[in-house]
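Here the complex is missing a single protein chain, while all its other protein chains stay put.
Chain nomenclature is as follows: A and B, assigned in order of appearance, with residue numbering initiated at 1 for each chain independently.
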Amino acid sequence: MTDATHNTARSASITFGQFLPWLVSALFLLVMPLIFPSNAALTIMNQMAITIVFALAYNMLLGQGGMLSFGHAVYMGMGGFMAMHIMNWIEFHELPIPLPVLPLLAGLFALGLAMIIGSFSTRKAGTVFAMISLGVGELIAACSVIIVAFFGGEEGVSGDRTYGLPFFGIEFIRQIEVYYLTAAWLMISAVLMYLWSRTPLGRMANAVRDNPERAEFLGYSARWVRFYSFCASGFFAGIAGGLFAINYEIVTEENLNLAQSGMILLVTFLGGAGFFFGPIIGAILFTLLQTVLSLQTEIWQLYLGILFVATVMYFPGGLAGLLMMHTIPLRLGKLHLLFVPYLKMLGPALLCVAGFVGVFEIVFHIRNAAPGDTEMTLFWITFDSHDVLPLAVSIIAALAGFWLARRVVPELSAAWTAANTPDTERLI
Amino acid sequence: MNAPDAPALELAGLRKSFGKTEIIRGVDLTIARGERHAIIGPNGAGKSTLFNLITGRYVPTSGSVYLNGQDVSGLAPYKINRLGLSRSFQITNIFPRMTVFENVRCSLLWSKGYRYSFWHMVGRSRDLTEATDAILEQINLTARRDLPAGVLSYAEQRALEIGITMAGGANVIMLDEPTAGMSHSETEYIVNLIRDVTEGKTLVMVEHDMSVVFGLADRISVLVYGEIIATGTPEEVRADPRVQEAYLGAALEAEH
Partner (left out) sequence: MDLVLINLIDGLVTGLLLFMLSAGLTLIFSMMGVLNFAHASFYMLGAYFAYQISTYLGFWMGLLIAPLLVGVLGALVERYGLRRVHQYGHVPELIFTFGLALLIEEAVQFVWGRDRVPYEIPEVLEFTAFTVSGFAIPAYKVFMLFISVAIFILLLWFLTRTRVGLVIQAALSYPRTVEALGHNVPLVFMGVFGVGTALAGVAGVIAGPVLSTFPGMAFVLGSIVFVTIVIGGLGSLSGALVASLLIGWLTTFAKSYNVRAEDLLNAIGISTPENLDESLWRDLWTITSPQIADILPYILMVLILVFRPHGLFGKRDA
């Protein structure tokens, strides 16, 4: 489960292999706007970048420290509010603060808050920590409608990023400029968070997660290890908040409430909390789902909920865990054994999912469409939602897909066992 | 603070009650530096409780524990550990999801002065890597270096536990039933390992296997119902009529 990078310790210098993923990521971030130059695409990519930073910060708690927080949006939101205020002060008092350092200030503000809250919330891990994070989160979210001076009430706080000092001639009017600023902060934050996980404190965070008592008998106070992780996580969440403020130029209560905290838990868990890159996958996938799926269907959150619960029940390692399960077959050179069973599974699984989607969508349409509106389009087919046939077809597809998929399971699990078993004959 | 001529460990009038039941009923014991001391006694005598009192897992009801002359009673485990006392557990207590290498490295971090550092890279500290590999060599787990600790065999996990315990360089090592649940050959292996790695250190151990105790310990204390009824060399203890009575009594009870 852990992000064990084998043999890195033996070579004291950074190898090219370690460096390569970062180089590729940086290049990727650089060329993405050339492939997708539209403002809409840039907006989505910015949102992805912000979610990635936030999810990585969240995973410093959940994945690396074993702390489940239901109120981590508070640190991102507070960072965002502070960034908005600073943005407005820059404009009002003509302060010589360039826009690119705003996320850092937001991060520092969130760090301060995390130090205060963490001083009592990190005494325990597990359920107690989760409940405190929930309570504190709700408290601050509720305060946001009362303390209008800081939170701006229901309208939130808004500002204008372009009134500050130009940064080397860049005024951040164009979306592309904001993209590169966000991407730069994404790289910086991701590298720093990765390096953090390789420090003594980062390693002890893992140790405390797995066995707090043993860690105590090795000279480390589990509580202080948790506290430092919590502060660092708050800092990077604050950076995400600052980036959010720069991108959207408005921060409201919605940025720090329970729904937001739940969202980041979902993103991180779907991506896979056990690996450093898990939250990155989760953030990219979630943003895509959010933008693409929400255009297609009104009940996308229902699908998301089902996906989430199914992930917790059947793939607690998330997507990253699922991918990394294949490292053993890969190392044994037996990955090819899985291709055919996977393909055989794909058809029935898609049929089953499509069937269920059909049932949900048709029922939803019948109940929620305007009276008299019986025409609906699903999977590029237009039909009458009140007809029996489409519903019947959907139900049959769902059941047939399920039945066929179950028939492939024995073959799949046999192939899985085979792919994970080393060839003993060859060794003898 | 750290008096050079003070005994490694001194217990004075140590008592511990859980509710109304007094489990440790006034224990006085002095263990000299470099001594190998075994605590034996029938089941339920309070050996593990005594261990937990010394190492900070429990807070004494009254009485004191002195480590190298310094009062450590009631201190948190991590503070006692930093003062030079390290322990193992009766039930294997390692970091199962981390590699064997990382298990040992984590136990070295504090003593190597890294503390809560977030400005060092553990992979780039040559001293850390070398010290870790040296310990892996000592406990014969070099071949298992990069495996998750959870997949090791029971005996290997016990060896790793001992490695973790002594890695931090503590001068007082406390082992809680290090050979529990082991086969004869495994026991022999672990005993030799203990003898090697605790060379020049103070060792306090709880043990059931009498051959291990008599083979390893310089002195033995017998704990019965929360009190030490005898302390002395293996020969003295073996000859002590009270010990024979306590042990035979317990053995007879166990047979019925």
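The rule is short, and it goes like this: contacts are C-beta pairs under 8 Å (C-beta built on N, C-alpha and C of every residue); 3 or more make two chains touch, one makes a residue touch a chain.
A quick note: this is a predicted structure, and the numbers were derived from the prediction, not measured.
Undergrad: Could you run through the displayed chains and say which ones the absent chain touches?
TA: A
Undergrad: Determine which one of A:Leu34, A:Ile146 or A:Ala370 touches the chain that has been left out.
TA: Candidates A:Leu34, A:Ile146 or A:Ala370; residue touching the omitted chain: A:Ile146.
Undergrad: Could you tell me which of A:Pro21, A:Pro37 or A:Gly135 touches the chain that is not displayed?
TA: Looking across A:Pro21, A:Pro37 or A:Gly135, the contact with the absent chain belongs to A:Gly135.
Undergrad: Among A:Val191, A:Val312 or A:Ile381, which residue is in contact with the omitted chain in the full complex?
TA: Answering carefully, the residue with contact to the hidden chain is A:Val312.
Undergrad: Would you mind spotting which of A:Phe54, A:Tyr228, A:Phe244 or A:Phe269 touches the chain that isn't drawn?
TA: A:Phe269
Undergrad: Can you list, in ascending order, the chain A residues touching the missing chain?
TA: With respect to the unshown chain, the touching residues of chain A are 62, 66, 68, 70, 120-121, 123-124, 126-128, 130-132, 134-136, 138-139, 142-143, 146-150, 258, 262, 265-266, 269, 299, 301-302, 304-306, 308-309, 312-313, 316, 360, 363-364, 367-368.
Definition applied: only the chains that are shown with their structure count from here on.
Undergrad: When the centre of a chain is set as the mean of its C-alpha atoms, what distance in Å lies between chain A and chain B?
TA: Whole-Å distance between the two chain centres: 44.
Undergrad: Can you check the complex and tell me which residues of chain A touch chain B?
TA: 1-2, 4-10, 12-13, 195-196, 198-204, 206-207, 210-211, 213-222, 224-225, 228, 232
Undergrad: Spell out the residues on chain B that touch chain A in their complex, using ranges where they run on.
TA: Residues in contact with chain A: 55, 76-78, 81-82, 86-87, 89, 93-99, 101-102, 105-107, 109-111, 114-126, 128-129, 132, 146, 148, 164, 168.
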